[in-house]
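One protein chain omitted, others in place.
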Amino acid sequence: MEEHFQHLYQALSHVDGYIYPNEIDLHWGLMIVLYPYITGLVAGAFILASLERVFNVKVLKPTYGLALLTALAFLLVATLPLVSHLQHPLRSYEIFMTPNPTSAMAIFGFVYLWYLMVVLLLEIWFDYRLDFVIWSKKSTGFKKYFYKIITLGINDTDEKSAKLDDKLGYFITVLGIPSAFLLHGYVGFIFGSIKANPWWSSVLMPVIFLFSAMVSGIALVMVIYMVVSWVRKVKIEMPVLDTIAKYLLYILIIDFTLESLDQVHRIYEAEESFDIIKVLVGGKLNITLIYMQVLLGTIIPLFTIGFFQIYKPSEKIRKTCYFLVGIMVLVGIFFMRWNVVIGGQLFSKSLSGFTSFSAVYSGMEGYLMAAVWLLLPLLILAFLLWLMPPWKKISFKVN
Amino acid sequence: MPKVIFRLFSTFVVFVGVFILIQQYLKPDSFGKYGHYRANAINDAKLIPLKYKGEKKCTTCHQDIYDLKYSDLHDAVSCESCHIPKILATDACKINPPKVEGSNEFCGQCHAINAGRLKKGPPQLDFKDHYEKQNCIDCHNSHAPWELKK
Partner (left out) sequence: MGTEKIKENRRKFFKSSVALLGGTLLYSLLKPFELIAQNKEDAVKEDKANDTLWGMGVDIETCIGCGKCAEACKIENNVPKEPFYFRTWVEQYTVKNNGKVKIESPNGGIGGLKQSVPDKDIFKSFMVPKLCNHCTNAPCVQACPVGATFISPDGVVLVDETYCIGCSYCIQACPYGARFMNPVTKVADKCTFCYHRITKGLEPACVEVCPTNARIFGNLRDKKSKLVKFLQKKQTQVLKPHLNTHSKVFYNGLSSEVK
């Protein structure tokens, strides 16, 4: 605790203007930046998968299974930053036992469970069931037992059951789209409904969160597709990549429009909080917002992919650019979450001053913990890809 | 109904059923009585031990000082404003009697000149012009401040 006080005394000496005495410490730190980021990746990856399944964008078929497994890997890790952040993590079961119907945060447990079990796991199950049955006959050891159990005893391999799987999977995907919107939209509402904080309180907040989530998820699947293909030493199919990039462009345009609208509206109305927010954006958030989120994360990717729609350079150049753009978008959206969560706490609710955020490396809210929570899904994804490789599915060859 | 749908649906129903059972078991007893909270928490809030006794309690032993205070301007100030309790309200005062220094810094909390204090309550002075090097109680009786010792 002494160390914490040391850090607070330092923050006290860096206070700019006036802040309410209780505001010296930022209550929501890196873990709360991570949580929307991870659930956003889940929602976005799922929407990309549903593009193929529900909206029949057939060219994206090679990425369908990959997108679903990516969504699953990240969803499994999604709760962990929250648990790291809670002061009483052992009491977290209370959210399930007595959820407050007026609290946006209380939905979390139920939406998470619903999305994990009814949407994601079921959809993957319906998609892979036939393959599980076939694979269980061909493999040995751990894989064999896993495939056998996971089929839940439904071992039909005929045409009729395959069609039923397909129909049910389609139904679940259709159900999954609004569920994905809810999974990430409520996070935006958690911030958007706080009238006490003018940086957060906005009708657009859930929508902005949702579209930036879709952007990050699509970029993630694009990057993972390229990496996995490179690891497998398989040729990357350019039509797939070009299509993903095209959808990335469309959603980026919408996201950028929404964010710009939010800021233009704020600048135009210039109500009570504008004076301090102007100083915030020009000062403490200058690098993370103007350079990282807007320039690096939105403008450069927008113009690059936009340019490719008019003039397509060679495959090699496109591949490199798509990879770089994907990484840029992922970084940019991370900083978008950062700017919302951290930015909203840097200025005082007295609208008269600023506190400061200092980086911590160790401990439950530190950079190391964040790195663990970001790397863990990639490890889980690698495991899932080993266990249930999408490219080995019967239906994969059919293109 | 196809086997697969039946099995999945029944798994879902069982899951929800088990969840509701666990919820009933783990939810605190008094929850929901007055609203969405544990009603016994109100009682918990009442049981916190008191530190400040309230002026009247001081008179059980210190009636004379209280009367003296009553005769002068510090009657507006509660005993405990200056004599900060260092013990629980239920403990006898003899243990750890709270002492007051009566220094410029201490009395200055109310009496130091401050532009935000003009035209109000206690008389204010700039200690630089008023016996800076001494303690207030060297000259003033703290319980009857206009009674000067010199």
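Letters A and B mark the chains in the order given here, with residues in each chain numbered from 1 onward.
We adopt the following convention: a residue touches a chain if its C-beta (ideal position, glycine included) is under 8 Å from a C-beta of that chain, and two chains touch if they have at least 3 such contacts.
Computed from a predicted structure; not experimentally measured.
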item	value
Option from B:Tyr34, B:Tyr70 or B:Tyr131 whose C-beta touches the chain left out	B:Tyr34
Option touching the unshown chain, where B:Ser10, B:Thr60 or B:Ser81 are the choices	B:Ser81
Residues in chain B touching the chain absent from view	28, 31, 34-38, 41-42, 44-52, 54-55, 76-78, 80-81, 84-85, 108-110, 112-117, 120-122
Chain A, residues in touch with the chain not shown (by the definition above)	1, 4-5, 8, 12, 17-25, 27-28, 85-89, 91-92, 94-95, 97-100, 102-106, 108, 190, 194-197, 345, 348-353
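Criterion: only the chains that are shown with their structure count from here on.
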item	value
Distance between chain centroids, defined by C-alpha means - chain A, chain B (Å)	46
Complex contact set, residues of chain B against chain A	2-5, 7-8, 12, 15, 19, 23, 26-28, 31, 36
Parts of chain A lying in touch with chain B, wherever the complex brings them together	93, 96-98, 100-102, 117-118, 122, 152-154, 161, 164-165, 168
